[in-house]
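Just passing along the structure, written as structure tokens.
Removed from the display is one protein chain of the complex; every other protein chain stays in position.
Take a look at subunit A:
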Amino acid sequence: MASANGEDVEFPILCETCLGENPYVRMTKERQGNECRICTRAFTIFRWLPGRGMRYKKTEICPTCAKLKNVCQTCILDLEHGLPVQVRDTALSIQDEVPREESNRRDYLAKMANNLEVMGEQTDFSGKAQPAGREMLKRMARKDPYYQRNRAHICSFFVKGQCTRGSECPYRHEMPQGDAELAKQNIVDRYHGKNDPVARRMLARSLKTDGLDAPDDKSITSLFVLGVDQSVTQADLRDHFLPFGELKSVVVVPKGNCAFVNYKSRAGAEAAALAALSGCSINDKSLKVAWGKPKPKGPKSELAQAQPISNETSAATGSQPPTRANIPPPPGARNNGSALYPSQDPTAQGAYNK
């Protein structure tokens, strides 16, 4: 009987923590034992005891899915660093290309399964191209295996006070520790690297240590970029920071070798800061990114100042929150009637909402 998942696997793809401390692990192998949690195809389950007093662990996702993301088949953490997929992908700027819908996913996985056999590894998971990202991952990774993860699950009856099994109950009789938020994890989200609460917390902590954590003043939507010399133009900066959110303006200050990147929304700025964790480089120049107080001196502010009909009582300081009363005049009325649409203004992107 040919195994549906391709070649017959001798040994699963596992991390050291999942295997446990005993070098003489006994494992059972069951062909077509279960369906993969991600792609729902049948695959070979391996089941073993990762140490005394631990629960039995088994492979949860198929080897194809695991190879696509370079993760352990049981814990879905990166094989090299033991970090969640979202953390590693953010650091190394890897995009999640695995589609979510059933039929798309199946097709994609089937195609990738063939590719893996034929061409070998494609995505660079160790971040050779991104040394800054790799450094960050090394810092965040655990040094030793964390065997606590292999303990039995918490007895839900005990938590309610209703465990009748008492001392022979194989589950842990402890109260759950840690945040309730972190407990809400979904295997599919963890695999794709989206919406992972653990990853979010790790990244937030790392931002803090990098000095890139979000300032408390929620209205600051600007990033301060250092290392901007002659070769990095405003257009380059714009291109680099555009994908994270709508830009309000980009101001280059040649004297200080720096630049300000102002976003329309806070979320955009935060996304850019997150991505800049893994190092920001434009035109082969590596730049340092930090949060800043905006001091825009771009053409847009000049535009605003030049207007005779000035609805914007708050001049061009981006730090002031937008108010509903300041509805901008219709496009034709600006600039003495010359048809200059907001989209024609190079420093204003999208809806003009001030």
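Just so we're on the same page, a contact is a pair of C-beta atoms (placed from the backbone, for glycine too) under 8 Å apart; a residue touches a chain by one contact, two chains touch by 3 or more; residues count from 1.
The rule we apply is simple: contacts and distances are computed from a predicted model.
The chain not displayed here is annotated in its UniProt record as "Component of the SF3b subcomplex of the U2 snRNP", chosen from "Component of the SF3b subcomplex of the U2 snRNP", "3-methyl-2-oxobutanoate dehydrogenase (2-methylpropanoyl-transferring)", "Beta-hexosaminidase" or "Phospholipid-transporting ATPase". Considering the full assembly, A:S167 is the residue among A:Q148, A:S167 or A:Q230 that touches the omitted chain. Contacts to the hidden chain, counted on subunit A, fall at residues 26, 28, 47, 52-53, 164, 167-168, 170.
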